[in-house]
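Excluded from the complex is one protein chain; the other protein chains are retained at their positions.
When the chains are written out, they are named A, B and C in that same order, and each has its own residue count from 1.
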Amino acid sequence: MRFLAVVLRHTCRNLLFTWKSQIMTLFTVSLSVLIFSFFYLIYSNALHISDDLDDDLRLIVYLDEEPGLALKEEYQRKILKFDQVDRIEFISSQQAFKRFEQQLGDNRDVLSGVPADFLPSSIEVYPVRSLDSLSRIKRFSDYLSTLPGVLKVQYGKEWIERFYAFVQLMRVVVILSGTLLIMTTTFMVAHTIRLTLLARQQELELLRLVGATNNYIRMPFLLEGAFLGFLGASCGIAALLLLFNWIKLQFAGPTTLTLLPFTFFSWPIILSIIGIATLLCAAGSFSTTRRILQL
Amino acid sequence: MRFLAVVLRHTCRNLLFTWKSQIMTLFTVSLSVLIFSFFYLIYSNALHISDDLDDDLRLIVYLDEEPGLALKEEYQRKILKFDQVDRIEFISSQQAFKRFEQQLGDNRDVLSGVPADFLPSSIEVYPVRSLDSLSRIKRFSDYLSTLPGVLKVQYGKEWIERFYAFVQLMRVVVILSGTLLIMTTTFMVAHTIRLTLLARQQELELLRLVGATNNYIRMPFLLEGAFLGFLGASCGIAALLLLFNWIKLQFAGPTTLTLLPFTFFSWPIILSIIGIATLLCAAGSFSTTRRILQL
Amino acid sequence: MSQETAPPDVIIDLIKVSKVYPPDVHAISDISLTVNRGEIVFLTGMSGAGKTTLLRLISRMEKPTKGMVDVAGFDIAKLPQRNIHLLRRKIGMAYQDFKLLPNRTVADNIAIAMEVVYRPKSFIEKRTRELLDQLDLVRKYATRAEELSRGEQQRVSIARAVANSPEIVLADEPTGNLDAETTDRVVNLFHQLHRQGTTILIATHDKSLYQQTNHRVIELRFGRIRAPHAESFEQNDEEKPTFPALASAPEA
Partner (left out) sequence: MSQETAPPDVIIDLIKVSKVYPPDVHAISDISLTVNRGEIVFLTGMSGAGKTTLLRLISRMEKPTKGMVDVAGFDIAKLPQRNIHLLRRKIGMAYQDFKLLPNRTVADNIAIAMEVVYRPKSFIEKRTRELLDQLDLVRKYATRAEELSRGEQQRVSIARAVANSPEIVLADEPTGNLDAETTDRVVNLFHQLHRQGTTILIATHDKSLYQQTNHRVIELRFGRIRAPHAESFEQNDEEKPTFPALASAPEA
């Protein structure tokens, strides 16, 4: 009981006494959490973004004649057995013609002399909306053209390849930035702890010399670390939320917002980030005293 | 002469003596330069990437009849006066028909009964390849449709908007990551300098007390800072070059590489980055001794 | 964990102790020394003779290279790390380099020794004031330690050493920065502790501290004990005249 009271008093006094370096640490932790969760947020939203972009990424399989019901089922079975395929859609000659008419818009009368079935019937294959599936589209298209009755497989080859390269690059950028940032962060936190310890070493050594128990020395560090971790992580997440809303404001245009459904973390994720930061900081502070306890 | 010799000897001894914290500083500087130039590289390449992507971003202006030579010039003048326009191209009915034939490929025979001029003639407007111009495409298209004889202006509206949103987001991500990183870096360098100074403060104070001149105290710091800055920046750039080549390897596919002509810094830029880092580090080291010189 | 190898009235027992600092500084060589409970022992010897090292061995700030050190029932070499505090609580040491926390107040610096054994706040404040009064430092109660003169710092370190009324007080050059008058106050403080039965080891160069007493004086020379001045092991020397009142002998 008395131990707890003394330790709590100590913790508070330490926080008050060394508020300068505490604020430094707090800032470091906040920045680190902000950085980490920023990249995590981008990551967890990255797939959704590409979801919306690859609506155009369908493969069109042109057939040499209108397939019968049995053949349709056959096609369906053969195509859908691939994981990367989300759904397929059969387009008859008539449907294709109607679409073409719509595309021509006001100029549709130019089609007046054309037979309604001049366009071939086709199957539209929608791949699963994931970045990975894009990389296999070429091989998949090759497979599709080997199916019986297939005239030709068409897809926005150039566009897909460009998009794929772009997304790939984006991914590398995010990974590299993330790695750099996390390296920097780790380095920074270690640095800060070293600095803090340097300033306190004298005090810890003295405590040891006047007969403080291990726990007496360590507990305030543990509490302090946990406190800073908690506060820092909360500040970091709060800053990210602000940033997030700022980004949303930037995209406040009527269409784009809906096109990019960017969402913030759910509560469980927020709480785990804060929890992990608290734990790490507490453990870090706690363990740095080890060397001094040997005295 | 003697002064220079003594100062050089001092610098070397300092570097040897405090190599641990020197390596720390070196690492910090390298990381900072790496981070900075990484983002700079992405930035300077970002426009090229979008260059290649917005090939598809032409606006098609459908005309109600084949324009005469005078009208063509009129159009040309009116459209090209906009900065955002790169070039325009006139497509006659015949050309449009041929293209359509090519697009249909093997199915071209379906067009056999169709008159060769069933498609309207058009002007294809290629906007300048910059991210900014994208944002103004809608307004520009509105302007184009007010021109006399224009049936309709068509462009990949959804796609452009999506692409624009995507690029915009990417841009925000790069800016934010960059800001965070540069904040972190600044913080880290300041931290490192503070730490180094803390370890040397005693020595500097003593030098002051035994009658060293200002320059005697400062010069080694200046040289040391410059040396660390130079070495650190070189390491950072070297690391980035490695990274760059690694990325290139990742994109070693035959098509994608050409699609994304990612280029490294030119020599003048490399040299200026190293030069600026050297100057900054030297100045930073130099100025931190100010407080101590007041003693 | 505690080995009662020595008879109960022996509180510090060194048997053939050597201490070699790496690589080959023989600070202490083959010293045997027994100190009884309640004794006052003076350690003298030239600068670098090994006085501080001996005191550091007793408080387990160093481990002996050879030999056995037994303090208050603890075998130093075998004392596990987690139990060092049990030994340290029986010892109060005034370090030669003071080891004050420069940015804490005088009161805080003294209180720290009592806080670690959970003394109540009121007791700590009373005891601190009492000690500061005794050492003529009350007006510096709330001053930060770095703003004190060296002599004042030395007294604070002495006050901290005795604050907790430990069984053993180790004082390393306690009057090096003090004038005769202030030395007197310190001597009186030690005298008072001695009356309460505290064992006191004082490493000092100041002859005036021990010249007119009959306490044991041990002279170290290059890490060895030299011909001891007095081997008086009697324990009731409280009655006798102990410290000289003032070191200013009338010889001018």
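Definition applied: a contact is a pair of C-beta atoms (placed from the backbone, for glycine too) under 8 Å apart; a residue touches a chain by one contact, two chains touch by 3 or more.
Model, not experiment: these values are computed from the prediction.
Asker: List the neighbours, among the chains on screen, of the chain that has been left out.
Answerer: B, C
Asker: In the full complex, which of C:T44, C:S59 or C:N109 touches the chain missing from this view?
Answerer: Hidden-chain contact among the options goes to C:T44.
Asker: Could you tell which one of B:L69, B:L209 or B:L249 touches the chain left off the display?
Answerer: B:L209
Asker: Of the residues in chain C, which ones touch the absent chain?
Answerer: Given the touch definition above, chain C has residues 21, 25, 44-48, 52, 96-97, 147-152, 154-155, 173, 176-183, 205, 207, 211-212, 247-249, 251-252 touching the missing chain.
Asker: If the hidden chain were put back, which residues of chain B would touch it?
Answerer: 2-3, 6, 10, 17, 202-203, 205-214, 216, 293-295
Simple rule for what comes next: only the chains that are shown with their structure count from here on.
Asker: Along the shortest chain of touching chains, how many steps lie between chain B and chain C?
Answerer: The fewest touching-chain steps linking chain B to chain C number 2.
Asker: Report the chain whose CA-based centre is farthest from the CA-based centre of chain B.
Answerer: Between chain B and every other chain, the largest centroid distance is to C.
Asker: Could you state the distance in Å from the CA-based centre of chain B to that of chain C?
Answerer: 68
Asker: Which integer distance in Å separates the CA centroid of chain A from that of chain B?
Answerer: Chain A and chain B have C-alpha centres separated by 23 Å.
Asker: Per the centroid of Cα atoms for each chain, what is the distance between chain A and chain C, given in Å?
Answerer: Each chain's C-alpha centroid was found; their separation is 63 Å.
Asker: Could you check chain B for residues that touch two or more other chains and list them?
Answerer: Not one residue of chain B touches more than one other chain, so the list is empty.
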